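Of the protein chains in this complex, one is absent; all others appear in place.
On to subunit A.
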Amino acid sequence: MHPAIELNQVSKIINKKKIINDISLSVFPGEVFGLLGPNGAGKTTTIRMIVGLMKTTSGSIYINGQNLASNFEKALSNVGAVVENPELYSFLSGWHNLKHYQRMAPGVTNERLAEVIQLVGLNERIHDKVKTYSLGMRQRLGLAQALLHQPKVLILDEPTNGLDPAGIREIRDYLRQLAEKENICVIVSSHLLSEMEKMCDRIAVIQKGEIIRVEKVADFVQHNKNEWFLEVTPAKKALAVARTITSNVSAEESGITVKLDKQQIPLLVSKLVAAQISVFMIRPAKQNTLEDQFLSITGGENVETV
């Protein structure tokens, strides 16, 4: 399968500073791909280079097989994007904003326009001026302009920003549907790590302008699968008991963390109980969410974990 987007050794130097250092990346049709990284890591710069707002210092970008630098119009006709907050013309109505973008892409019919408006649920307010819209409505209009010309690649910077929980869920389901049913390649960046976890198939972690890791979400979150936290008192005694089963034990504030197969947990519990230790709770140790993974990879630098 040919990648929908291909970055070959892309670097970007601004004011003699290397913002992006030799990034190579392939994203495929039908895939929801996440870009993850602390602020200033280079996520937005990467996105800006893909959508043609910035030029690469070296390296090349291919969109649907078209070289972005030498075949700009063809390459970009396959891309729909929202870069950062969707800044639309506030003195125009939502309708005129969409008409504006319709005129800039060949072959967008009025039926498609109506369809997209329906899709993002803006029917009732589409003829109102954008300055009267809420952030969520602007976000929807931003999504509408990105989808208008039925792009093969959809790039969204912080797509759920400003939406209510129902809206977030809606967008998430819709993006998944776009990828699965229409074979669109979706690239998202988000500071909502839990969102990424639910939305993406693969995730690239960017730090200091480099991609330090590209992995499937499923693999990503399973790294420390067999680590468990037990809330027990007294912890010291529990530590000694646990050591009889495994050497991978550490003391925590209100309990212990052990590393062992799930099947062995009942054995551990029965031993603890036999030793008159109170067991209050057993749960997977905390190093197993994407967020924690991410923090451990990036050293917990500057990341919003809201």
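Convention: contacts are C-beta pairs under 8 Å (C-beta built on N, C-alpha and C of every residue); 3 or more make two chains touch, one makes a residue touch a chain; residues count from 1.
Basically, contacts and distances are computed from a predicted model.
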Protein name (UniProt record) of the chain left out of view, among "Acetolactate synthase, small subunit", "ABC-2 type transport system permease protein", "Cytochrome C" or "RNA polymerase sigma factor": "ABC-2 type transport system permease protein"
Candidates A:Lys55, A:His127 or A:Arg169 - the one touching the absent chain: A:Lys55
Candidate in contact with the missing chain, chosen from A:Ile20, A:Ile61, A:Leu88 or A:Ile168: A:Leu88
Per the touch definition above, residue among A:Thr46, A:Gln145 or A:Thr257 touching the missing chain: A:Gln145
Per the touch definition above, residue among A:Val79, A:Val205, A:Val249 or A:Ala285 touching the missing chain: A:Val79
Touching residues on subunit A - with respect to the absent chain: 14, 45, 48, 51-55, 72-77, 79, 81-92, 96, 99-101, 103-106, 142, 145
